[in-house]
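Our next item is chain A:
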Amino acid sequence: MTSKALLRVENLSKTFFLHEQNKVIPSSSQVNLTVYSGKLTALIGPTGAGKSSVLKSIYRTYLPSSGRLLYETAAGVTLDLALALEHQILELRREEIGFVTQFLHTLPRQKTLDVVAMPLYRQGVGKLEGRARAAELLAELNIPERLWEVPPATFSGGEKQRVNLARGLIASPRLLLLDEPTASLDAKTTDRVVDLIQRKKQQGVGMLAIFHHADLVKRMADEVVELSVPVVSA
Partner candidate 1 sequence: MDKILEVKGLSQVYGKGCDLCFASTGPEFETNICPHCGSIVALHDLSFDLYKGEILGIMGESGSGKSTAVKCLYFDQMPVSGSALFFDDSGQKPLFKLNPAQRRSLRNHRFGMVYQNPNLGLNFDISAGGNIAERLLMSQVMNYSEIRERARELLARTEVLTERMDELPKNFSGGMQQRVQIAKALATRPPLLLLDEVTTGLDLSVQAKILDLILEIQSELNTAMIVVTHDLGVIRLLAGRTLVMKYGRVIERGLTDQILEDPQHAYTQQLVASAL
Partner candidate 2 sequence: MSNGINFAFLDEYAKREIRRSVIKAICIPGYQVPYSSREMPMGRGFGTGGLQLTLALIGADDTLKVIDQGSDDSVNAVNLRKFIEMTCPGIDTTTHLQEATLIQSRHRIPEQALRADQILVLQVPYPDALVIVEPSEDKRKIMHGEADYSRLLVKLYEDIVKFDEITISHRYPTRINGHYIIDPSPIPRYDVPKLHNSEALILFGAGREKKIYAVPPHCLAEPLAFDDVPFRIEDFTDSHGERRACKLCASQTSFLDEFIDQQGERVYQCSDSDFCEQQQELAHG
């Protein structure tokens, strides 16, 4: 199967302007990369190279400062995510682009099953089916069943991360952005996650990921893009 380019990032730069200090802070500079369907592109580079900024710019949590983020939608349209309308971005987030961060933000009273199933609910999947699929995924990620009906607020770091991962994977997005998805997992659980991610790749999901460990890059990446710390112009 020949993979086609799902996302082409061209000359992406992200800088922050802090009004208070009247200061420009560069974050990512001149980033070029491609994500293919069914493949994983890993972002590597030292701290401060702006790896997370790239993911957030693609997800539009950050407004890209310059460059193009050309995404091929399911409908076959090429859309520059930097310029897309807010409603287009919201629709892509609901239907096509997933983001697993290191932190889990949830509603105070929401049960774990519903936290995980939320992306499905947003797509109009019923509560029963959503919860069943969430249960399947939580079992696979080794989250004990007694925790499923409890809000994840009190979970350990590793448990929260797996819940977060389950939520990111459940709707099978076309493009998945992963920001250190295994940072606080033990070796055994990491293996399970790696398995799961490999399977998602086989299903055709294109991924752009940051890993905390070089070993994981070796195990999973099809492409590697190295970023360097942007130079602060005097």
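One rule holds for everything that comes next: a residue touches a chain if its C-beta (ideal position, glycine included) is under 8 Å from a C-beta of that chain, and two chains touch if they have at least 3 such contacts; residues count from 1.
Quick note on selection: all candidates are chains of the complex that A comes from, given by their letters.
The structure presented is a predicted model; accordingly, all values stated were derived computationally and were not measured.
Q: Please name the candidate from 1 or 2 that touches chain A in this complex.
A: 1
Q: Along chain A, where are the residues that touch candidate 1 in the complex?
A: Chain A reaches candidate 1 through residues 16-20, 56, 60-63, 86-87, 89-91, 105, 107-110, 121-122.
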